[in-house]
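Here the complex is missing one protein chain, while the rest keep their positions.
On to chain A.
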Amino acid sequence: MADSAGTAPPKPSSSVKLVLLGEAAVGKSSLVLRFVNNDFQENKEPTIGAAFLTQKSHLPHRTIKFEIWDTAGQERFASLAPMYYRNAQSALVVYDLTKPTSLVKAKHWVAELQRQASPGIVIALVGNKLDLTSSSDETPETTIAASGGEEGTEGADAAEEENGDARKISTKEGREYAEEEGLLFFETSAKTGKNVQEVFTAIANAIPETQMKTTKGAGAAGGGTQSALGAERVNLNKRPEGAKEGCAC
């Protein structure tokens, strides 16, 4: 409440439920910590169960309040996942660019979300720990371009290794998979902060206004005008485009 009191006219505000899924230790909590506190911890302890955090994101025309479920990646908590994604409007499926198995796990999560989560859910595929790769930009030319298949992984691995790079999953592989499945795609570093804000902004932009829930908190003041203002908001359904814009490549 305090935050909107000072500023001139209150922007419309809505809340977005977001769930983070992914293998243990890929950096889910670190991404959230970067987003919420702009901080990073070198040796973050594993999440137990799940953490629930909220964070506001100020977009040009509105304020989004993220209600974030940061889930534990450990296998034994997997059975609780449905509870967290059931009502989520968006999901961040995270893998570790230096760990091939984590992409396999990410694909499982994507499949589960597509099967079980609410139909309109916006999913972002996020390859984290970009700082551990030598080039944070495009994957080197040497990458064997296998068309989105998993066979590509090995070829790419060999190539990266030669470059003295911890990267095990090429940007191309991640992006192609994301495009196939209609996901937003980013490569991030929770450590340096690269692309972290962008992921959340892209998600906020990709969620259709109609699916947003108005919040009681900050929005209450301007509650009456909310829907009206929301209507003149920038174009909504630019999901595929968003994916490309947000991409680190």
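Following the convention adopted for this analysis, a contact is a pair of C-beta atoms (placed from the backbone, for glycine too) under 8 Å apart; a residue touches a chain by one contact, two chains touch by 3 or more; residues count from 1.
What we mean here is this: contacts and distances are computed from a predicted model.
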| item | value |
| --- | --- |
| Listed names "Vacuolar fusion protein MON1", "Rab proteins geranylgeranyltransferase", "Rab3 GTPase-activating protein catalytic subunit" or "RNA polymerase II subunit B1 CTD phosphatase RPAP2 homolog", with the criterion being the UniProt name of the chain not displayed | "Vacuolar fusion protein MON1" |
| Contacting the left-out chain in the complete assembly, out of A:T47, A:S102, A:S170 or A:S189 | A:T47 |
| Hidden partner interface residues of chain A, rising order | 1-3, 24, 29, 33, 36-37, 39, 41, 44-56, 68, 70, 72, 74-77, 80, 83, 217-218 |
